[in-house]
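Complex shown without one protein chain; remaining protein chains in place.
And now, chain A:
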Amino acid sequence: MDKKFQKIRNDFPILNQKVNGEPLVYLDNAATSQKPQVVIDEMVRFYQNDNANTHRSVHTLGERATEEYEAARVKVQKFINAASSREIVFTKGTTDGLNLVASTYGENNVVAGDEIVVSYMEHHSNLIPWQQLALRKHATLKYIELTADGQLDLNDANQKITNKTKIVALTQTSNVLGVTNDIKQLAIMAHDHNAVIVADGAQAVPHQPVDVQALDADFYAFSGHKMLGPMGIGVLYGKSNLLKSMPPYQFGGEMIDFVEKYQSSWADIPWKFEAGTQNVAGAIGLGKAIDYLKDIGMQNIADYENQLVDYALPKLLAIPGLTVYGPQDPQYRNGVISFNLTGLHPHDLATALDMDGIAVRAGHHCAQPLMKYLDVVATARASFYLYNNQADIDQLIRAIYETKEFFRL
């Protein structure tokens, strides 16, 4: 399998360059992934051959663009095993999808005194929309605690989710701790109290098989750009009965059915949530990324990334003065590894690694409550994807040792 993954690297032309005189090692995949040439080519092809507006142009190009856009929707549906392509709403990204749910379902179903349950590991995309909804509605925002090794505390979840709970909004995989939550179990807890569960799949869908029906998630949001697709396209999955019950998110062209002078009726799902000209090339690019990922196999990708974690984690843990956040046992985490070197701010560490051609993220990862919970200002984060390999990890480890030496740590 490794041989196959070694060849994958050739599909990503951006990786074949030097940064600061060193071969690029891209370990910032939790922020955004790189794009294979086939995805880039597909978007160019669309603009060169088929570009037209969808669902309104009565000419050949319009037909082609509509057909390709809707075909991309079906690819997404099959990729996450939604019951119908009608349950797939194209959005700008995860943040946009979660805001859609908060602004429509949340606005219509949460009243004063209700409770919205989140966790300490949410990144801002799956926190601020609920925080704002709670403020608007005078509802209570409750946080599920984490266990000592950084996993979601299911016992606490059981306490926090009550009959007052209307929405449980949780990430499937943490972008800092690298842990994956048992959404299926949490969905049962939510449904036992007649609450809906909103899952943030931004860090899960690119890295493992996801089946929204098996998870029984009511809503599920993710982004295209973290899974080899272009930026500016994302997906909100919603159960069709819920989507049907929700008012539109934005108003304007293409989301209507009949428009009269003082009243309008809305198009059917999912189109009533897709006002205005959509990111058609983005959807088509995402469809191509899905083809590419499926060709390799999501379970193969998950297994390969686990091998990388098995290789990297003990080496990182062996570095004196280096703290890894989240579970220390590789079996409880995926390829997102946040860490700090005692005595060195993560920004200094990131600059030093950049000098060695290594791209990592340093900062609060849009998860400030989690940083407070961990009692750190920020962390450095290396995150893997299918084109990374052991040589990348070796270069990271070597560079951390050299950084320690440079800063006399």
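In this section, contacts are C-beta pairs under 8 Å (C-beta built on N, C-alpha and C of every residue); 3 or more make two chains touch, one makes a residue touch a chain; residues count from 1.
Rule of thumb we're sticking to: contacts and distances are computed from a predicted model.
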| item | value |
| --- | --- |
| Complex member absent from the view - protein name from UniProt, among "SUF system NifU family Fe-S cluster assembly protein", "Cytochrome c oxidase subunit 2", "Response regulator" or "ABC transporter substrate-binding protein" | "SUF system NifU family Fe-S cluster assembly protein" |
| Identified contact with the non-displayed chain, of A:160, A:364 or A:381 | A:364 |
| For chain A, residues in touch with the removed chain | 20-22, 344-348, 351-352, 354-356, 362-364, 368, 371, 377-378, 398-399, 402-403, 406-407 |
